[in-house]
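Of the protein chains in this complex, one is absent; all others appear in place.
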Amino acid sequence: MSNFVEGAQVVTRPLLKIDNLSKSFTGVQALSGVSLQIKSGEIRALLGENGAGKSTLIKVLTGVYPRDGGDILLDGNAINAADSGHAQRLGISTVYQEVNLIPTLSVMENLTLQHQEKVFGLISWKKAEIRAKALLAQVGLDIDPLRQLDTYSIAIQQLVAIARALSTQAKMLILDEPTASLDSDEIKQLFDLMRRLKAEGMGIIFVTHFLDQVYSITDSITVLRNGECIGTFNTAELTRSDLVSHMVGKSLEELAPSAHDHSIQRERKALLALNNVGKQRYLQPLNLSIAAGDIVGVAGLLGSGRTELCELAYGSVKPDQGEIRLGKHSLTKFSLRRAIQVGMGYCPEDRKQDGIVAELSVRENMILALQASRGWWSPISLSDQQGLVEDMIQRLAIKTPDMDKPIGELSGGNQQKVILARWLITHPALLILDEPTRGIDIGAHHDIIQIIKELCEQGMGLLVASSELEELVMFAHRVVVMKDHHKVSELLGEDISEQAILRTIAS
Amino acid sequence: MINERNLPILATLLVFILLYGFGVYEYRGFRDTLVFTNLLTDNAFLIITAIGMTFVILSGGIDLSVGSMIAFIGVLMAYMISSMGLHPAFAIGIALLVGVFFGTIMGVIIAFFEIQAFIVTLAGMFLFRGLAYLINLDAVPISHPFIMALSDIYVPLPGRGGLTFIAMAMLVLLVIGILVARRTRFGMSVYALGGDSHSAALLGVPVGKTIIKIYALSGFYSAMSGVIFAIYTGSAYPLAAVGVELDAIAAVVIGGTLLTGGVGYVFGTFLGAMIQGIIQTLITFDGSLNSWWTKLAVGGLLLFFILLQKGIVVWVKKRAAG
Amino acid sequence: MKKNDFLHKHQKTLAPLLSLVLIILVTASVTPGFLKITFVDGHLFGSLVDILHRGTPTALVALGMAVVIATRGIDLSVGAVIAICGAVTAVLTVNTDWPVWIVILCALGTGALCGLWNGILVSVFNIQPIVATLILMVAGRGIAQMITEGQIVTFHSEVLDAIGNGYFLAFPIRVWIAIGLILLTVIVMRKTALGLFIESVGANVRASRLVGIEARLLVMSAYVFSGFCAGLSGIILAADIRGADANNAGLWLELDAILAVVLAGASLAGGRIYLLLTVVGVLIIQTLTTAILTSGLPVQYNLVVKATIILAVLLIQSPKTRQWLSGLFPKKEGDKKGSTTP
Partner (left out) sequence: ADLTIGFSQIGSESGWRTSETASIKAEAERRGYNLKFSDAQQKQENQIKAVRSYIAQGVDGILLAPVVETGWDQVLKEAKRARIPVVLIDRGVAADPSLYLTKIASDFKEEGALAASWLAAKTNGRCNIVELQGSVGSSAAIDRKAGFDSLISNFPNMTIIRSQSGSFTRAGGKEVMESFLKAEGGAKNICALFAHNDDMALGAILAMKEAGIRPTKDILVVSIDAVPDIFKAMADGEANATIELNPHLGGPAFDAILASQKGAKVDKWVKANGPLYLPDTAAVEYAKRK
């Protein structure tokens, strides 16, 4: 069922060979008969919609999940990794999709976990620190390795995870959506690194939803759909439209963004107004106003304070000066629940820690915000819940066998959609999205932007922080540029372009 | 610059010093070194148990069986020495092996059958106490010259105080505990497991093996504590050390370790146990509290010092920030 | 799809129920007459009724404990709260001529107040639950002894006697009280969104706060509820022996309660709880206790037997054992269904 398009004549035997691999979870056939081969020195893109089985393939490959059937050969030897540590020892180094580090350990401890150097049988932290600094330098990070990991933003944590994967002597490197929250600079740095490793003969599997990245770095592409391998192609020979139709089963034309009008209707009055809102050591005071129908983007480099702006605007962090108004309400003294009741919504950046409640079902996760704003004593009836959830599952094409499955068992992108849906069903007056399309496939990306635009046309205001400038340019009416925790400028209307934003950041 | 992660320990240390200062100021005889060395000797078995417990709690688990293990090991030792005529050194060796064995079994059940540590060790708590009853219902003396000799070892310090064998053994085990926690791969695996067991598995930490080792280690430390308790009292008693598991947990937590795992230090546990000991000592020195006021005072002081410790941490953080 | 779901849920329920039935059957085979129930003076009489009767205080405590555990907490102080509320009941009955219902309200209020204290320590001062409640566990018995002045205060009251040992419609009144409270709790938890909020807070506080759930208040009320349940249990236990025993009432009951909650499949790391199964857990423990008492076993075997059976029950319930067993009998309905669904 899978047709192989081999690259340049196979001279050497493949570095990694996967043959007829299958895996099922209760109710889901996540992988069925997947086969592929990777040579050393090859960068392979692994593409597919959310829930196509990419992460599962990687986890089966590295022994996190036992496989139902199939063979895996590394350097011609059949391997059967018992767990991730075993896979590492076999020479497969992996960065899994969510940031999977230990939040309570320091950056240094995370980087050297299981690979510490010893003096007289005891770990030498001096050596560890030197090594940690070297690893961080490889990914271009200059941070204090002794600080606890979770004091750093999710993007930095992502880079630390990549640095860690480089610390092992591996033949294969697997990166599952490593660029989801990275900025262009970091991505460039990562790609340089990948090229270097490629030159050293390492085989790399790279999962992403950004087609630009696929075309700029990979040699070949394997597409998965519904757990089946659709095919492997040479990157240079595959057009974007073909690629998308392989992935989605639709053609690219349907997905092409409609021309966007950057102009704002001036006559509308402010929905959200931040007057001189700031917090010491957190965010410099700033002014911002969003009218109904406005889409305001927040751009900036890593650690520039985008997330902080979102948190202050939402009220999950209380400012120590200034006033926040939503419509006729002053939110400064409001509890989050009151704020939500009068129309606030916030989709946080760190989906694992701040977004999903992993144990609860998709349905419960989705209605949580609406239910919380109504209070516990006026429950949404089960049939209403099912109606709302069913509708959202349809509209956002959320891939789940049923709505009572624990959300933790969904694929990353589908979790993100559920969190988005959670806020959409509250019909917020103002929605704040921090990296909303993290890990979402292009088909869904398109749908979501469409939905957001519609909502704004109906009068919702939107504040979006995103490291994807392309995305901001695509739909924002205004872009706030952040730098070093203060607002440096606000781009309006026709001034919005990727170059303009980059220029402002650099200035 | 104070490292933020050491803050709870420093706060605990400060609380301990404040308490000690209060005792010296308030009570006759408190300034004597004897009071301090008594603290070391009298709390040795609790500290040893709590060190093992620290590893368990750091990994996000809990071990309720330690108190019963102390009693069981004591009774077992007495049986081997008195009834089987084994040499105490030999008996101690076997007793420690038995402790490690039972710890390992609990670890296997927790790791392999994925049953929560709380109930597995609760069953262990019943089981060990029950086994102790089966060996011997009554309290029996362990009168062997070797044990006597151990309990007579005494290194005098200035003043009336001095280090007993028990205190020194405890200090050695403390140092070993600190090194294992911070300077071995196993120790770091324990921290990783407690921080996020799911991620730890993905980072290549051998989760199952580490869990088994953790409970084996806790078994070793509580068996060691049983041996120390037997030497301390020169006897074995199946009802010994009832409720010690809670004291040990409290010591660990007062020492700054998070019960959810991943954060904390073995040395903090030592301080936590010493704070509990000194509360007891202060109450005894005072000697005017009746039975129910004693309980209220123990609870109240515990609360007071936890709040004080929290206050110090918050205050320092504020100072550092502002 | 629906059927698969049903089987899945069923499995979780089946394990504790099966263990209970097994323990009852084994006991019955060892102790003749264990299953015998006769009708005496208008009420049922027999070991099985005794199990319900004796299990009531534990069931009430376990109910509150379950809610606390759902919030990722634990309440070690319930035993001490039982002692305090028993003492309040006894002392007020003996020293005042207040009507019984006021005495009962005072005792229940005291329980709730103790819970509030725990709740404040946990959710306002952010003290870890196990230590926060340990404080009241230690100090609470002191308070109870202060109230009773260290003596067992015996009292006499018709109403309290009835609560302790009376019968209504053939069943002990206290069993009816427990059934009432349990059903009420189940209804409130399932028919309002309270259950969802509590489980959500227990499973992920940060995310729950961000969607506007007032976690602090919720956690606090969980402890208040637990204190209330312990208070009720304390009244029943005092009524049972017509006296308040400050030092021994409810001693180590917290462990049985936690055990029951966990046997019912809850995780101490918070999240999902199963209230009705918790009651089954309590019945398992109480059956075990009663069985040991009636078995005629020498006392020194009590704990070993208890531990062994608990371990056996745990192993039976472990999903791993189930997996392993279904590996031995591969053609099981549920598995086949699961793997063929697209």
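We call the chains A, B and C, going by the order they appear; numbering starts again at 1 in every chain.
The rule is short, and it goes like this: a contact is a pair of C-beta atoms (placed from the backbone, for glycine too) under 8 Å apart; a residue touches a chain by one contact, two chains touch by 3 or more.
None of the values given here were measured: they were computed from a predicted structure.
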* Missing chain touches which shown chains? -> B, C
* Structure fact -> Among listed residues B:F16, B:F102, B:Y237 or B:F305, the absent chain is touched only by B:Y237
* To do: Please give every residue of subunit B in contact with the chain that is not shown.
  => 27-30, 32, 34-35, 38, 42, 45-46, 133, 137-141, 151, 160, 229, 232-243, 277, 280-281, 283-285, 287-292, 294-295
* Asked: Which positions on subunit C touch the chain that was left off?
  -> 31, 33, 40-41, 46-47, 50, 54, 145, 149-152, 154, 165, 237, 240-243, 245, 247-249, 251, 290, 293-294, 296, 298-300, 302
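Convention: only the chains that are shown with their structure count from here on.
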* Asked: Distance-wise, how many Å sit between the C-alpha centres of subunit B and subunit C, to the nearest whole number?
  -> 30
* **Between subunit A and subunit B, centroid-to-centroid distance (C-alpha), Å** => 44
* Multi-partner residues of subunit B (each touching 2 or more other chains) -> 258
* **Interfacial residue positions of subunit A with respect to subunit C in the complex** => 24, 26-29, 316, 335-337, 339-341, 346, 348, 353-360, 364, 368-369, 371-380, 401-402, 404, 422
* Asked: Can you list the subunit B residues touching subunit C in their complex?
  -> 64, 109, 112-116, 118-120, 122-127, 129-131, 133-134, 137, 246, 249-250, 253-254, 258-259, 291-300, 302-303, 306-307, 310
* **Footprint of subunit A on subunit C - complex, ascending** => 1, 4-5, 8, 191-194, 196-197, 199-200, 203-204, 206-214, 271-272, 338-339, 341-342
